[in-house]
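Of the protein chains in this complex, all but one are displayed in their positions.
Order as written gives the chain letters A and B; numbering starts at 1 within each chain.
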Amino acid sequence: MKILELFLGILTAMGGFVEIGELTFMMNAGGIFDYRLLWVVLLGTIGIIVYGEIAGRVAAVRAQPVFDIVRERAGIRLGLLTLVASVLVCLLTCAAEIGAIALLWQLASGWPYRGLILLALAFFLLVVWFVPFKGIERIFGLLGLLMVVFVGLAWSMHPDWGDVAKGFVPSVPRAGEGKTLLYAYYTIALISSVMLPYETYFYASGAIEDKWTPRDLGTNRAIVIVGFLLGGVLAASLLVVGKLYLGPKHIEAGLPGTAALAAASRFGAIGLWTALAGMFFAFAGAAIETALCCAYNTAQFFGWPWGKFRAPRTAPRFVACWVIVFVLAAVVVLTGVDPVQVVEYSIVFSVVILPLTYFPLMAISRDRDVMGVHANGVVANTLGWFYFVVISIAAVAAIPLLLLTHGGQG
Amino acid sequence: MSPRLPAPGCVDVYRQVLDHTLVDADDLPCGCVDDIELEGAPGEPLRIAALLVGPGAWGPRLPALFARLVRWMGGRQVVRVPWSEVAELGEQIRLRSNALRLGLGLTDRKLGLRIAKLPGSEAVSR
Partner (left out) sequence: MILLSELLGANAVTERGHALGEVREVRSPGKAETEPTFAEREIHGLLCGRHGLLERLGWKQPKARIVPWSAVLRVEHGEVLVRGAAEDYEEVEMR
């Protein structure tokens, strides 16, 4: 049974890896910079593996969620700032996913966009209310694997594998090409889209919901390393598709519809519907995770009962949190703001607060009082701090680059 | 956020009590230690009298502008939990009685009664 659990865990992690921000930025990165940003995808993937492992390990060892630790360690002021920042970013991301889903449904059905947003809202409220945690995790994670059609797509478009391999070596566009700033912006955006904090916080809360103990540490490591690595392959294939499909046509990926059309161009109707379905489950999974993440963080911070393992009646404020987040997210996209713009802002602001949200994880996982023998070893410590420096640099550079590149327009 | 071991045989009140989650006798989270009431004065012995729970307790700890904002949004409530109610000091502070008797978790209780009217509200989903 353990093997099955492990297998499902890996597949779920892989299927849940991609969301609208990654899709948009990966495809655009390929379209503008060919394969030259592949090394950033690898860098970000290893980063999320490192923090995912730490988050899972902390949750399994303490049997306690991460956000109450934030309050204990950072104190009420910094802790509240972290809470507010992470909730706002999660809310923005949720809005982006809902908007993207409405766009997908519009492509498939032709129904009006705004009506589809309300439909999506109703869908999410019902699913999260009635479906158990495990069910949600599995359904959206496993069906998100349909995104694998893009790996097939990339393969079938016969990329120059030599060029692809070179993309994994860091390179900077030559000065005079006029795109250095944009390159830097995309580097940061790609790292951010791969290392979104809600993934680690949701993963840790999930470990608590599944009642992990220190015996599950091996499972944790396997799921995180294999699952996220495969997820990274998925993300990289989107970049390759971006280069091969968008590059020659000089179009901006912009809409998830473009990705679906890319699949259709190669695989026909089957490709189109697989891509649409895969994207739906991936984005829906992300919407649910971000909404629940807001609820987890808020409830844990204030000491309220929380968790899908509790009946809604016992944890009403927790439930109220995710309901309100879904409603507010829907309202954001109902205003008519371009969901792709919302995506852009959510990715940029996410990287700005990344150091705030990852610092508690680093501090706790190193602490031998709390973690005992399971505190960070040399590898986790070194990689953890290395990535902390990386995200700190990215956090500082993000907003200036957003402004200098006129919102990624170059 | 540096790690610290308290001196053996002592309790570091800031590190080990303040901002920790409270858990009642039935294992239900019922708030956080938002502030602590100390009884005494300079020249007299100082004792821990009670734990204070609620926005009225953590609000004033924020910078002035935000403290005012919290008060303005109606966050004045404080529940006083006498120190004698504390059963165990660990990562979470365990209390002797259940939350209701101590006046904690009332908001959840009231909201829970309203939610109970909806189908599926009792379902424990695992």
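In this text, a contact is a pair of C-beta atoms (placed from the backbone, for glycine too) under 8 Å apart; a residue touches a chain by one contact, two chains touch by 3 or more.
Please read these numbers as outputs of a predicted model, since none were measured by experiment.
**Student:** What shown chains does the left-out chain touch?
**Tutor:** Displayed chains contacted by the hidden chain, ordered by label: B.
**Student:** Contact with the hidden chain only, please: which subunit B residues?
**Tutor:** Looking at subunit B, the ones touching the missing chain are residues 1-16, 18, 35-43, 45-49, 52, 60-61, 83-84, 86-90.
In this section, only the chains that are shown with their structure count from here on.
**Student:** Which of the residues in subunit B end up touching subunit A in this complex?
**Tutor:** Its residues touching subunit A are 1-5, 19-22, 28-32, 34, 53, 58, 61-63, 66, 91-92, 105, 107-108, 111-112, 114-116, 118, 120-126.
**Student:** Where on subunit A does subunit B make contact in their complex?
**Tutor:** Answer in residue numbers: 62, 64, 68, 71-77, 79-80, 129-135, 300-306, 308-317, 319-320, 359-360, 363, 366-370.
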